[in-house]
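What follows is a set of notes on a single structure, which appears directly below.
Only one protein chain is missing from this complex, and each of the others stays in its spot.
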Amino acid sequence: MTHLPYIAGAYGLTLGLAAWLSMAAMLRLSRARSRLRAVEQRGGRMGGRRP
Amino acid sequence: MTRKSRRLWLLVACGIGLGSASALALDAFSANIVFFVAPSQLLATPANGRTVRLGGMVVAGSLHEAHRSGEPVAQFQVTDGQKAVQVRYAGILPDLFREGQSVVALGELASDGTFAASEVLAKHDETYMPKEVAEALRKSGKWNPKFGPAPSAASWNRMSVKTDTTRGS
Partner (left out) sequence: MDAIRTLDATDPAGSSGPDRSQRRRVGLLHRFANPGRFLRLAARLQPWTNALALVLTGWGLIWGLFFAPADWQQGDAVRIMYVHVPAAWLASAGYVALAVCSVLSLVWRHPLADLAAAEIGPVGAAVTAVCLASGSLWGKPMWGAWWVWDARLTSVLVLFFLYVGHIALLRAFDEPQRGYRAGAILALVGAIDLPIIKFSVQWWNTLHQPDSITLTGAPTMSTSMLWPLLISALGFSFGFAAIVLARLRAAVMEQRLRVLLLSRGNAAAGAPS
C-alpha cells in the first residue's frame, strides 16, 4: 500500500475517536441509569412514579 | 398573533437580514477569498514584486527538470487556456505533479515575465478512477492525461466493472 502512514493515521484517528466517544456515552448512560434507579427505589413515594 | 408565531417571524427576519448581509460581504470580498489567480488575470494586472499564487494547468511538453548544485530545478508553463506563464521552481515537486495536472504556485512575477515560485502545490480534480481504467482509456486513445481532465465517469464506469472482474482483485 502506498502512503501507508497517512492512511493508518487517518483510520486510526477516526476509529480511536469513535471508540472513545462510544465508550464514554455508554459509561455515562449506564451510570445515569443505575443512579436514577437507586434514587427512585429509595423513595418511590417522592415522584419516582412513572408518568 | 401568538407569542410563538411572533418568535418565529422574528427569527425569520433575523435570518433574512443576516443572510443578505453575509452575502453582500462575501460578494464584496470575493476577490480576496480566491486562493489563486489564473495566468491571464496575472498578466492583465501584473503585480510586480508582490507575492501571489498562480494557478492553472501544466502545459504538455513544457516541463524541463535539471539539477543545479544538488538541488532540483524545474521549469514549466502554467496555462488557463488563454495565456501561459513560464514558472521556475527550485525544490522537490509534489508526487502528483505532472504535465496536464493543475498546480498552484506561490511566488512573484519577475520583470522578464517568468514566475519565480517558492512553493508548488498539486491540485487534483474530482475524478477518481482505478489504474486499469486510466490505462485502458490511454491505450484506446480516448484520453491523454497530459492534455487535461478525464472524460466523464459515465463513459468508463462499465469498463471499470469489466476490468475489475477480469483482474479478479
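Labels for the chains are A and B, by order of writing; each one numbers its residues from 1.
Throughout what follows, a contact is a pair of C-beta atoms (placed from the backbone, for glycine too) under 8 Å apart; a residue touches a chain by one contact, two chains touch by 3 or more.
Small disclaimer: the values here were computed from a predicted structure and weren't measured.
**Q** Could you tell me which shown chains are touched by the chain that is not displayed?
**A** The chain that is not shown is in contact with A, B.
**Q** Identify the residue among B:13, B:44, B:66 or B:153 that touches the chain left out of the display.
**A** Only one listed residue reaches the unshown chain, and that is B:153.
**Q** Where does subunit B touch the missing chain, residue by residue?
**A** 2-4, 7-8, 11, 14-15, 18-19, 22, 26, 30, 33-36, 38, 55, 93-96, 98, 104, 119-135, 145, 152-154, 156-157, 160-161, 164, 169
**Q** Using the document's contact rule, name the residues of subunit A that touch the chain not shown here.
**A** Touching the missing chain: residues 1-4, 6-7, 9-11, 13-14, 17-18, 21-22, 25-26, 28-29, 31-33, 35-36, 39-40, 43, 46-51.
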